[in-house]
Each structure stands twice: as C-alpha cells, then as structure tokens.
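Here the complex is missing one protein chain, while the rest keep their positions.
As written, the chain order gives the labels A, B and C, with residue 1 at the start of each chain.
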C-alpha cells in the first residue's frame, strides 16, 4: 500500500518522539518559517561554534512530515561543520524535489532516506522542507550577524 | 443579395445628398455624440418653437448609415410637435433593435423604413441611432435650459 | 428544509461528468469531495464551449462581421442568462476573471474615487472612515479591504465569530455606525458552512448609508439566490465553483452604483473617447470589462446556469442538505473528531470542516487520498478564522449535486481508517 511507503516507520517514530525539540539558549540566530497553504510553522534556533553547528533547537506545529523531517535534521547537522551540514541539506532537497526518481544515499542522509516516498507527493514536499528552510535561514543570519 | 437589402437606394441617396446638413443658428441646445467603436461623431443642434421642433441642424463624420439616418431624422421631426417627434424616434429605435423582426410603419417612419435591413446587423444599429441619440439629448437639454 | 419536487437522480447527473468515472491512487474509485474549492464540469458545459469555439469564435463588441456578431450575441446572451439566474438586470452583471477580481474591482474603484468627479463621492474613503468585514471571510474578501484601508487611511474593523461558528452580531450597532462606508461579508462560509443573515446586515448598513459587498461564492452554486431580494449593493461569485469554467467570475452591482463607480482596469472596450492626454469611459457593464473578455468562458458559464436551472436549485439544495446531515451525524459519532462550524443544518450549507484529534489535517488528507477520497486540507484561505476556531488546519469535505450518500459513508470510513493508521483510536 502506497501509504506505508510514504509514512515509513522511521518517520512516524520521529514524529512521535522528536529529537532535540524545544527552544534552547544560547543561540546565534532564530528563523520562523510558515507554510502558507496550511499554516504550519516552525521556529528554529542555531548555535554555531566556529564553523561547527553546536546546537539546533526548534518548536512548531505541523504535520508528521514537517515535524519528523525537522527531528531528522537535528540528528544530521548537530556537531557537523557547516559545510557538511549544507551538503546534507542539498542532498535532502534534491531527494525531495526528485519526484521519487532520486536514489538517496544512506551514508549522507541516514534516517532522511525514509522521506524518499514523500517525494512522490509534490504537495508534501514543502512540509518536508519547512525545517530545512528555517535552518538555512538561521545559519545565514548568524553568519551575517558575525560578519 | 443581402447587401442591397441593407443599403437601400433611399439610404444611399440620403448619404450622398443629406438633408438639412450643416450647423445653423439660432439653436437652443447642441449635443455631441460619439460611437466609441469606430470614432464616428455627430454634432446636432435643436431649435424649438414652443412645443414644436423648429429646426435641426447637424454636422459630423461617419458611415453611410449614420449619415443617412440623421438626414432622414431631419425630414421626420422638423416642424413636428416634440411629442410626435419622440414617437417617431421610439418607432425608429424599436425598428432598429428588432433584429429584422419588426415591421416598420411607413406612415410614421417615411424614408426611415429603408433601415429595416440594417436592423439585421447588430453592429450597425449603433450607427443608425447615433443622430437620434444626439436629437434626444439636445431636446432634453433645451427643455432643461428652459425649465 | 423540505421540498416537494422529486429528489435529484444522482446516477443520471453523475453520468454527465466524465471525470467522475476515473480512478485515483492504485485504482481507487474517485470520491470527489472538494467542490467547495472547484467543481467539476458536465459534458453539456464542455460541449457548449467547444461548439462556440468551432463555430462562432471572434472578438466581441469590436467587430462588424458575421462571426463577431454571432460571438457578441453568444457572450451577451450568457450575460442575460446569468443575470436572470441571480435575479438581477442584464446591465448589472460584470464579468471578471474570478470572484477575487470582483472584490478587488470594487475596492480599487473606491480608491479611484479620490481622483474622480462628484458622482463618485459616495465611494470616497479616508481617515476616520470605517470598513467592516468579518472574521470568517475568505482571504479574497479580507485582504483587498486591508489594502484599501492601508491606501486610504480608513480603519478596518470586523465582526467576530462565536464558538459555534456563527457570526457574532452582539456588537452590530457599534460596528456598523455612521463612519462605516462598506460592509463586506460572506453569504456562506467556505469553511464553517454557516449561512449569514444577509438581509438584517444589509438593513443595518443601509440605515447608516454604508455600501454592502456580498461574497456569494459558496451560495450561488448551491441554492437559489436573488440579489435584488437580498438588497445587497455588490456581490461576487465564481464560474468554476458552479460547473462553469475557470477564468470567469461575476460581479453584480446595483445599476445606479455601477453607473457612478469609477473604472478599475482600463484599456480597450471600456472607453468612450481616448486622446493621448486623457480618456472618458463607457457606461457599465463595459466600463468594467477592459480588454478582450473571457468570451468562450462566459458562453460556458451560461450553459452551466442552464444545466443547474434545468435540475433546479431547490432540488440541488435539498440534495446537499441530505448529504450534509449524514456527514454531520456520522462525524458526531466518531470519538476524537471535532467539527468546526455549526453542528446542525439550520442556516448551513454543505462545507463540513473538521479536526481529527492527534492527526494533522495534512496527514488525514493523505490517508483519505490513498482511499480515493479527495478532500481539502489546510486553512482553506481563511487563516484568521482557523486561528479563531483554534485549529491550525482542518479537513474539509464539501458536497455538490453529483455526490452520494455512499460517498459520505466512504468519508466516514476513511476518517476511522485515519485514526487507526495514526494510532489515535
């Protein structure tokens, strides 16, 4: 059944038990993103330590896809150099915009590969990217603040 | 041939030899009417003598239909009581908007019955009514001026 | 509501709609419950538009040749039909691209009164003047008024909504006051289904000399509506929600008001006289139809109105009433489901929005979609209303003449399935 392909166990697990959820101090920058079609929102904070993503904390409301993908995000980027985090982001965006034609690399995306099925539903791609857009925005703000 | 039905000899005669053409003094009111789709225009003056249409004079540019119908107008209304002139106008308007279904009364419309064929061409009805609209407007202005 | 006419023969109706025969998602039969967003088109409407395009297509109003005559007749004939359908005069109907343009037309034209002559005085707005809307408006009947307020310095005010999803009229005499210039409100909410008391709001507005603008997008397609009887000054609705094409909407305006209203979009066909430095404008409705119009779309909307009229708006309303009642009753029986909007069918149309506790609307919609049930999820362009009703997003089922009780049952089963899938029941 298609539905199970989309809602992989991994996604439902992250949805029910989100990693790193809650807004924490200290942080360098915060971003608030909205999905205008459904009103889903995420507020996400980034704390950098030199070139490393020291912490990502977030809060928000939204569907299982947006919540789970933000949870996976924290697993993927916290503790990583910014460059590597952005590579993972690019890989995730490519996967999501691939309409189910892109083969995900588990070494890069880890639990993120579970979203491959979501990529077949264009209306849900925005959900999966909501947290990532906030992350991108927050990093550029914190870099901007430092520059 | 349909064309001859539309362009009755009477119409072409009035077009080539218009009656009462030229702007004259004295007059009580003047009206300027435009056909916005083709830019045709008529300027028409009315001189009333009590309840009687003493004179109608006009100038303008336009197609054979608009020019001929204004020429016929002067024949029909000059020297007539306003009430009778308006009855003729109503009969002419009814004829023109009748899509060729209205049988014109020669006693009322005289040469105006020649326009029966024009009524079949909705895009030309405005042309045939241009002078009449100016007449109606000028009479109401001159009555307004006197009231 | 009772009706003496024979009930609708849904099977016959459905046979007119080619799309209803298709399947979705691994061969599931299509259960289309999203007519509140856009309706489907019967063969009769598709055929009418195609016949026009294959026989009489030409520029309307501008040509003197036979095709242009035939096209103009078809276009203006459609206007006459549509005017009769909503109880108004031929010259009171303006074609727009959608209802949204209709609201914008009125709002911008009012703004243009600032640079118009004294005939436009009653449309002029400025600081101290008030514009009144409601908290249940679709964005289409809210944002244009926010913008008009911003451009003119007028103040935007609004009616609240009760917990039951009814308009809160308790402060009506304070809200509609001598400073009020316009009262813009919806006839039937696209989320709650609520039908508002138009006549009494119009009476209040008229008493203080305020204009009324009715959003009739969700009423005209589903019941007999007569704008003259309602007494509103302006009203808008959309073709695509009433079996007609996308790309065409209707603005109704009282003749005397349209005659005094300044133009909005300008260009060809709406002018009286043009010089390089200035222009004058044609009388309505032409004044408000700049450029080449939606010709074949108007013809098709005329055919849609014929189709609806042949069936009868009362029968359609009665049919939807039955479906709505079944949906409300069925949802009430499912624990953990909250209907957002009136729970009974009194003054209520066939939009049924709900929340499945513990399941986000997007996720619920996905499960329903996997079963072939096409509903809408989100805030349905009524975001402030969702905030008011304490729902981030809802699932909305909306019914039309081609829906069946079986489909309502499929929805109810689908909701239970959703709860099971997400482990909340």
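Annotations for the structure displayed:
Here is the rule we use: contacts are C-beta pairs under 8 Å (C-beta built on N, C-alpha and C of every residue); 3 or more make two chains touch, one makes a residue touch a chain.
Keep in mind that what you see is a predicted model, and the values were worked out from it rather than measured.
Within the whole complex, touches from the chain that is not shown fall on A, B, C. Of C:177, C:246 or C:409, it is C:246 that touches the chain left out of the display.
Note on the undisplayed chain: of the listed residues C:65, C:228 or C:420, the one touching it is C:65. Across the entire complex, the residue among C:186, C:218 or C:296 in touch with the chain not shown is C:296. Although one chain is not shown, part of subunit A still touches it, namely residues 34, 36-37, 121-124. Remark: the residues of subunit C touching the chain excluded from display are 18-19, 22, 24-25, 30, 32, 34, 37-38, 40-41, 46, 50, 53-55, 57-59, 62-68, 96-101, 103-104, 108, 112, 114-115, 135, 138-144, 146-147, 150-151, 156, 158, 238, 240, 245-249, 263, 265-269, 271, 273-279, 290-297, 362, 365-366, 368-369, 373-378, 380-381, 383-384, 387. In the full complex, the hidden chain is touched by subunit B at residues 1-3, 6-7, 12, 37-40, 61-65, 121, 124, 127.
Keep in mind that, in the parts below, only the chains that are shown with their structure count from here on.
Centroid distances built from C-alpha atoms place B farthest away from subunit C. Here the CA centre of subunit A is 38 Å from the CA centre of subunit C.
For the pair subunit A and subunit B, the distance between mean C-alpha positions equals 77 Å.
A straight line joining the Cα centres of subunit B and subunit C is 45 Å long.
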